[in-house]
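Before any comments, here is the structure.
Every protein chain except one is present and positioned as in the full complex.
Labels for the chains are A, B and C, by order of writing; each one numbers its residues from 1.
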């Protein structure tokens, strides 16, 4: 890493930085230009940044990391085309992961009906919420363990792997045995204790990007999970917060898909339902996500959105979902990918 | 429009709001609930909002407009599928508008060479900058009138309509006779005097969205132009500013494409080059823009990006541009659109 | 709450909204204007919004809540000048709460030395981190329980109430008996399970605002805590994320202080250290926070910032802290407040 000193930094300030670098066990290389001095610290940036912590210190203009702060999730370490398996489905590469189901498990009937519909269409996994993060304490908070039992039944009945959200470390043991993939919501992307615990499980992980997180912070959160030993991580872009509040609910950042693929080997799933917030916007955004290179989609489907307990306006109708999938599939075809559904998964990587 | 009063607003405050509404020539309708009072102001919201200006006034909790603040550019007024013609090319509907050319006119040879290449591929229009908005006074500011002469020659040679940016009302008369489309840059989206003057010309307009503008502000700026009598306006999404600063240059907001089409009849062009800032990201973002429903793309092409005076890293190579277009065209085909190029334009609307 | 229908909403769409309102147990009041229809739903907004969930539904333009979504933390419910006591110190009203201490407990000596210094100056409480939220798994994560033992010793030695952060529900039982105030960090502002559990304790709470949270979301998180029965909540503004990344670390939002006091009775503490990220900026921002009406400050003090394991550049020097406090105190005096330190607390409310 490099430390750029301010114009007019004193020899004492420069010496103090050098001393700190050496105290941290690294080598310092000072190069003084006409106006400013730049000090290189030769060592492992990931540890040096923490050990030095001198951004903002006297005489220091800025600290420039050279190496990326994450390692296990990087493309260099992991390889670009790495794929992995979850519940018999292969993720990444040419396999397109289509996850569908209700926002929230509201009842046995609503969940099993939806599961049957999406299974009949050949999706990759079934989603369904048992624990719901809600900004107000006065809104429906999910059915909890009752919902998990319903999801277990849906899994047994359809054979579909289950994706469900966990908000608290205490819920992890509840979902083990039911879920194949733990979803980490946007608000928990930097719930570090939760990330650590999930890193010790052998479940797949769907890590949603925080509402105002940078790509690097998102990858560092993935690194927390990988650091615990769990590397079957899917990144999930679900829209970021911007100044636009009327046109849609969140701004879907599709540019991050090719960008993250330049630096990380992790697959990227896109959630157009939450970003849109309105049913009519979901199809164009889903198509666009596929065209941008997404490895999958996660969407909400409901037999009767008008009576849904949560996020009805962004749920797709179960009875027209087949046509919806057919429309998106035209772009999946152009991208040379195949939905990893009931047909045997393409094995690659 | 409705005025929601604060809990505990006094009768005097309510009476004062009613008096203001009536002074503005509108009718007031007071409805008092258990906790709060809501006052409806019956009249033209567009004028009332300005005339009343009471957001934040004593006892007022919030002001809720009922009607949209723009009219001439709305779908209701203009129709959803309205198309128009620029330089013999039809814009909107099933016609895909592909605009390509150099970021900046650097020399006669660079411009004419690029014009020949893109013309041979069948693009819709030629872009080229004569006046360049640059954040630092120390960077290249464009060739100005010399560039306009070169563009005029390129137009005569290829027959391609010309798109070029204007930053100042004094430049408008320079571009009349050379340009078919005036581009308004993101930084000038709320340069209201410029918008008014352009509204009085008969040139097409490419109105870029401001870096942190909402959809409504963008449409209000278009309304300024339409208000002057000029309705041949293309909206251009070029990326907004978000917290992501490393992954790409700007966050391309593709969700705004279907959203704007729900409320306005104006065609939407996407500029993936400026948003990406890196050549490798332009193709996936261009494909995604098409899949999201864009009516066109504007991209930068250069015979030798390494020597470009401006934005070289985001310029596509002229000698591989045909293959690039072929790749994007596969998604244009899925969307049922045709590039409005040298072949006769599809006439619709 | 009011539902504004789109221009052109059909009678069926209007009837569907009315039916939903009635199904939710509320009354609907339809008022049709020349262009649009507005439907009032008479009932408790807090429950209706959740029960209806129709923002984005067919024919619905927008949903306008009339009542605030929080209640227990509102000024109407709680009173504007309500004060409460923590560890013998009164918070709110004319009492200024000065919290100081190390960012992180690094050692017994560093913590006790700092505690002695700040106690000698007459601060209100001692802060010190045992569990540290860090964006990278490779950085120092805090001493955990060892730190809590040191803090317990500092409390016994100085009599100062202790403020320490909790990131995970499992840590709550560890801090009970040590801490007087649980700090909830910005990244956990919407960790709803943590909020619920803390709502069931009888410790004071310092609730930091999320990095991109709105004031309303912040108050809803406070409402979660109050809903559990715990109303001794201090709001803490610590800077929000904006596009400015070089000038300082976060943008301190001082405008939110008088704004939050217009709607809520909760006291507001400001953390200028994290927002500044540079030592020289802390003093002007602390003074400004006081002048804006803050009820307290929380700052980091270290005997030797150069060797701090975390956030050294934003720590104030222990040996000049008395002068620092004297400077801020001039503005505290202008505001008519008194630091609630070793002198007997002013009793009010």
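Here is the rule we go by: a contact is a pair of C-beta atoms (placed from the backbone, for glycine too) under 8 Å apart; a residue touches a chain by one contact, two chains touch by 3 or more.
What you are looking at is a predicted structure, and each value in this text was computed from that prediction instead of being measured.
Considering the full assembly, A:38 is the residue among A:38, A:82, A:169 or A:338 that touches the omitted chain. Touching the chain that is not shown, out of B:10, B:31 or B:139: B:139 (per the contact rule at the top). The chain not shown here is touched by just one of B:29, B:46 or B:330, and that residue is B:46. Residues of chain B that touch the chain left out of the display are 16, 20, 46-47, 49-50, 53-58, 60, 62, 69-70, 133-140, 167-170, 187-188, 190-194, 196, 211-212, 217, 220-221, 223-224, 227, 241, 246, 249, 277-279, 306, 308-314.
Counting over the whole complex, chain C has residues 212-216, 239-240, 242-248, 251-260, 262, 275-276, 280-281, 284-285, 287-293, 330-331, 334 touching the chain that is not drawn. Looking at chain A, the residues touching the absent chain are 2, 4, 7-8, 31, 33, 35-36, 38, 40, 42, 64, 66-67, 76, 241, 243, 245.
FYI, only the chains that are shown with their structure count from here on.
Counting the residue numbers that touch the partner chain, chain A and chain B have more than half of them in common. Centrality by Cα centroid goes to chain A.
Between chain A and chain B the centroid-to-centroid distance comes to 31 Å (mean Cα coordinates, whole Å). With touch defined as above, residues shared between interfaces to two or more other chains in chain B number as follows: 243, 245.
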